[in-house]
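With one protein chain held back, the other chains of the complex are shown just where they sit.
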Amino acid sequence: MNKILNVSPSPHQQSPETTRRLMYGVVAALIPALAASIYYFGMGAIIVTLTSVLSCVAVEYLIQKFILKVKPSVSDGSAIVTGLLLAFNVPSNLPVYIVIIGAVIAIGMAKMTFGGLGNNPFNPALVGRVFLLISFPVQMTSWPVPSGFKTGYLDAVTGATPLGILSEGVKNGEAVSALMDKIPTHMQLFYGYMGGSMGEVAAAALILGGLYLIWRKIITWHIPVSILVTVALFTGILWLVDPTKYADPVFHLLTGGIMLGAIFMATDYVTSPMTHKGMIIYGIGIGVITVLIRTWGAYPEGVSFAILIMNAFVPLLNMYIKPKRFGKEVKNG
Amino acid sequence: MSSGILLTIIMLSALGLIAAVVLYFIAQKFKVVEDPRIDTVNEALPGANCGGCGFTGCRAFAEVLVKSESFEGLNCPVGGADTMARVADILGRQPVAVEPKVAVVRCNGTPENAARTSYYDGAVSCRVAHALYGGTTGCQYGCLGCGDCVESCKFDAMYMDPLTELPVIIDDKCVACGACVKACPRNIIELRKRNKKDRKIYVSCVNKDKGGPARKACRVACIGCGKCVKICPYDAITMVDNLAFIDSYKCKLCRKCVAECPTGSILEINFPVKEAKPAEPAVADN
Partner (left out) sequence: MFKTFPKGGIHPPENKLTADKPIVALPLPAQVTVPVSQHIGAPAIPLVEKGAEVKAGQLIAQSKGFVSANIHSPVSGKVSKTEPSVDSTGYKQLAVVIDVEGDEWVDTIDRSPALKREITMTREQIIERCQQCGLVGMGGATFPTHIKLTVPAGKKCDLVIINGVECEPYLTSDHRLMLEKGAEVLTGASIIMKALGVERVVVGIEANKPDAISHLTDLAKDFPEITIQPLQVKYPQGGEKQLIKACTGREVPSGGLPVDVGVVVQNVGTAFAVYEAVQKNKPLIERVVTVTGRSVTNPGNFLVRIGTPVTALIEAAGGMPDDTGKVVNGGPMMGKALALTDVPVTKGTSGIILFPEEASRRAEVLPCIRCGKCSSACAMGLEPWLISVLSEKGLFERAEKEKITDCMECGACAYTCPAKRPLLDYIRLGKSTVIRMARERVTK
């Protein structure tokens, strides 16, 4: 009896890396930051993170099953990653209903309306965050002061973030060196002892996660390094020109969402360029726009906007920046 | 009204006026002079841009129609005779009578008829499977079942039958644009003359192997025996490369070939069921 064999075109082997493994790798890389956020913000962090992840997964599942009537693909892990990143971008005392609205916008509007995974031009978690920032400006800009489980949830004590202190102070004409006294030391900032969104505070935890991603070959160094180097250079030049008006580059690298943005948000596969050259230009653009907004813009922090603006340029970067082809063109003579 | 608002109104109105004048002159300078009849003819065409006429869309066809002296060889299969008559009216020409056609899938290699000898696991595309090998059956000419034809149909006239693993054409919706014919890498689908009540008689096979291997691969293959050619009273059947072909314009739907075919390769569609002859009494086994 002849065995019935499988036939398919070559190659007949596929690498063990799958979309799901990549997504769960990102989740694993976010665990240090998650641990830091729970450590600093306590109950609120847990509630907001859980709500965000569950809502994102639920929104994707419901839309796929009942509106699009296709097989739900939530098991690929991308909704979980969006949920985690959305949670990391909001304060830990955000009411549950606002988190859910954020999830509906992030998954429903920014991802599913464009065709689901792989088709969205803008980073869904950032679209969710920016939507919430503009729709609920008060709740989205009252940052709990980190004090572990004593922080509480909706009753958390709030205070200004380092970037907030800086931008307010500079507008009022105060010297930067005086403002720096009100802000935790660089070392404290590195470990995350500051007010802010849940996931952005602990640079140490984020860098750890980033190194894991690079080791796992989930991301390459191009985007994070180009963003951080651009920010460092740009703010460094400003600081050297006038240290009383501009904060030092280390401060800028450790505060706000730049670490989270550089390592986890800007490196989102779907919304970032495909070529390494394109990635570097993308990173430089994000760095420049972030510093522009931070220094001269109305908002104290500009990473989310910078990334979304550069997302819009990505199709152009993909179109015109091609990898180096092997072999020169032969002119047909 | 404050002077600020007045100034704004005047400025914006002036801007608008200047823009309008500039645009008007630019539109005149870069105007493309075209025969206005092309637009009128284009309006009369269905607008499906299906390519069934052989040109790249309805506007291209409209241009050709306006430039042509006669309508010989020019036909819109979607709009049919009505549309061609209207276009003929617009252009003051004579419409040419064209026989309506319908697409026919000439393969009956269902899993019962043609045993599967391998599983295909590649990209779901007939073109890809065709480039790879003969197919999941012993017949290297037959339908691959990946649905390139179904995908190409812009008129929702086709679907893949999961039981037979063959494409099905919905006669009422088929406009014989020819997209499926082009999409099939094995030329299995053919545009044949459309008959009354959508009746069809055709050889449902494109296998060019000799009888033995053909039949081994598929129970209802055409084995090239030639009986149908001999029986046809209208000389409508020809045999080339071990494969019989019925010319749909010569066929008078008499069904003699269907009864003659030993493998059941020739199909009759939409005919009333012939009354079965009374069965011969079984011969007693002494």
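A and B label the chains in the order they appear, each numbered from 1.
Basically, a residue touches a chain if its C-beta (ideal position, glycine included) is under 8 Å from a C-beta of that chain, and two chains touch if they have at least 3 such contacts.
Because the structure is a prediction, the values reported are computed rather than measured.
**Student:** Touching the absent chain in the whole complex: find that residue among B:I38, B:A81, B:V98 or B:L132.
**Tutor:** B:L132
**Student:** Quick one: say which of A:P137, A:P243 or A:P323 touches the chain that got left out.
**Tutor:** A:P323
**Student:** Residues on subunit B that touch the omitted chain in the whole complex?
**Tutor:** The missing chain touches subunit B at positions 117-118, 121-123, 125, 127-128, 131-134, 136, 140, 209.
**Student:** Where does subunit A touch the missing chain, residue by residue?
**Tutor:** Within subunit A, the residues that touch the unshown chain are 2-3, 5-15, 17-19, 21-22, 73, 76, 78, 116-119, 269-270, 272-275, 322-330, 332.
Keep this in mind: only the chains that are shown with their structure count from here on.
**Student:** Which whole number of Å gives the spacing of the CA centres of subunit A and subunit B?
**Tutor:** It comes to 51 Å between the two C-alpha centres.
**Student:** Taking the complex as given, what residues does subunit B use to touch subunit A?
**Tutor:** Going by the criterion above, the answer is residues 116-123, 128, 131-133, 136.
**Student:** Give every residue of subunit A touching subunit B within the complex, in rising order.
**Tutor:** Per the stated touch rule, the residues are 2, 4-9.
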